[in-house]
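Missing here is one protein chain; the remaining ones are kept as they sit in the complex.
On to subunit A.
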Amino acid sequence: MSEVLLRLTGVSVRHEVYDEAGAVSHGVPRPRDVTAEVRAGEVVLLLGPSGCGKSTLTLTLNGLIPQVVGSRMDGTVTVAGTGTTATTVPALARDVAMVFQDPDAQIVTATVLDEVCFGPENLLLPAGEVLARAEEALRRVGLWERRGDDPEHLSGGGRQRLAIACALALRTPVLVLDEPTANLDPAGVEEVYRTLREIAADRDRAVLLVEHNLDAAIGFVDRVLVLDADGRVAFDGPARATLTGHVDEMVALGVWLPVATLAALRLRAAGITLEPLPLTPGELATALDTVPVLPAPRDRPAVDVAAGTAILVRDLTVHRGGRPVLHSVSLSVAAGEFVAVAGANGAGKTTLAQAIAGVTGARRGTVRVTGQAGFVFQNPEHQFLTNRVEDELAYGLKVLRRPPAEIDARVGDLLDRLGLRELREVHPFLLSGGQKRRLSVGTALVTRPKVLVLDEPTFGQDRERATELLDLLDCLHSDGTTVVVVSHDMHLIAEYATRLIVLADGRVIADGRPADVYADDAVLAAAGLRPPPIAQAARALTHHPGWHGVTRLADLPVLEPTR
């Protein structure tokens, strides 16, 4: 057995909470009483439902908790034999390197090379050694050729690879990554995971990874450590055996499973048992091909599209800073559609969405929207104007000078619908991430717009919150609202959208049903998109041609109710 590099013994963390008078107390422990170890050469994936303390646990591994972040920690953490409370956080940088979620919040200097040198310089290594390490790390992540560039000029995936290079340059025995791809577009996720796979293959350090995108991570993880909603260790064991052997418990815990596994569970409910339980699209395809006969996939209910046009865009051209962002875009959206807009970063998605909702003015071409349009920004906080949740909801109606009775009725209705009634007097900034998101959607809904436009509403959120939001949008859509969502989450688009518009370099390069767009490899490559996992599996099937068009869980056959 190789050496234990990371040892946690009875670790509980209680964050400081402030009551209204400003007095400090400590909240409930998340995580709670975690005992675990990670050995050299191991890649461990930390899983658990939202709010169970995964990120908090990563912060204990280099002493940021309890030394820097205000919180109380019980138990001990030792890294390569050193207790994290026995020395300072910066001194622990020799043993633990961290990669955080937001690549922008990790950049300190003005060039790629300086950035990678920053860590080794802090450790007072000789200049020659600093450069040698920087070069090795940059070559490892494929950024050596760009060493003279400003990190700002890298793509999101590039910046996160830079953050990984910075961690590698510290040459620590332990590497910790906290949701490193949560803020990236599909191309960026792909890039980062290619890099991580290579690093994991070296087997020369202990890696602890927090990630909700299991589809990407499952391929190179040795072991999973699963926390339950109370922050306790629920499972700790080899990745495959643990996930497949306790799959029903995982679902009950609220842990997100790979989409291929979810598909298998759905099929199991319909009486089709796949053995062994698949974890990746490839395995799902192989398992499905061993089943001699599959029932036909479910027909999609015809989209109930009203005859009227909700959005009409004609020859829309937008320039920003002298550069064209949109080139003569034309499209029309019928009332009642659920439209997703996808494309690589910088393709003009946000600009198009803002133009549709009338957020931005100066432009060439015409945009006509039937009825009123509401717009929800990527960061909910940017939209908040008042000090109480209910005032926030009422604001849009007060602007329209509606009678107080009507305002009260609509606000009350929305508070219930969004699950915010208990919190109606709270300051919007004090809500949790998911609550803030719901409130920001509520502020746009209160005036009952015919068209609702949302800019990357699931960005930086975990699957649970993303699904919660999409379910809300789905409800609105069923009630007849036209929904336009900018997103690069292919899985969510596949499950919910009735139409997918793909932009590349300011032009529409594809526009159709998501299933048809996913079948077009040229379009996907041009826009830096990947088909969702189910579509990948379906298209790889050799024995079931009738399934090639399957792209989403909802397409899978379900058990016919027996009468």
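In this section, a contact is a pair of C-beta atoms (placed from the backbone, for glycine too) under 8 Å apart; a residue touches a chain by one contact, two chains touch by 3 or more; residues count from 1.
Just so it is clear, contacts and distances are computed from a predicted model.
From the set "Transketolase", "Molybdate ABC transporter, ATPase subunit", "ATP synthase subunit a" or "Energy-coupling factor transport system permease protein", the protein name that UniProt assigns to the chain left out of the figure is "Energy-coupling factor transport system permease protein". Within the set A:V28, A:A91 or A:A201, the residue that contacts the chain not displayed is A:A91. The chain not shown here is touched by just one of A:W256, A:Y395, A:F459 or A:Y518, and that residue is A:Y395. Within the full complex, the residue among A:S2, A:T35, A:N122 or A:S478 touching the omitted chain is A:N122.
Although one chain is not drawn, the whole complex shows that of A:L170, A:V389, A:A504 or A:L541 it is A:L170 that touches it. Residues of subunit A that touch the chain left out of the display are 59, 62, 64, 68-69, 88-91, 93-94, 96-98, 100, 102, 104-110, 117-127, 130-131, 152, 166-167, 170, 354, 357, 359-360, 375, 377, 379, 381-385, 395-396, 399-400, 429, 443.
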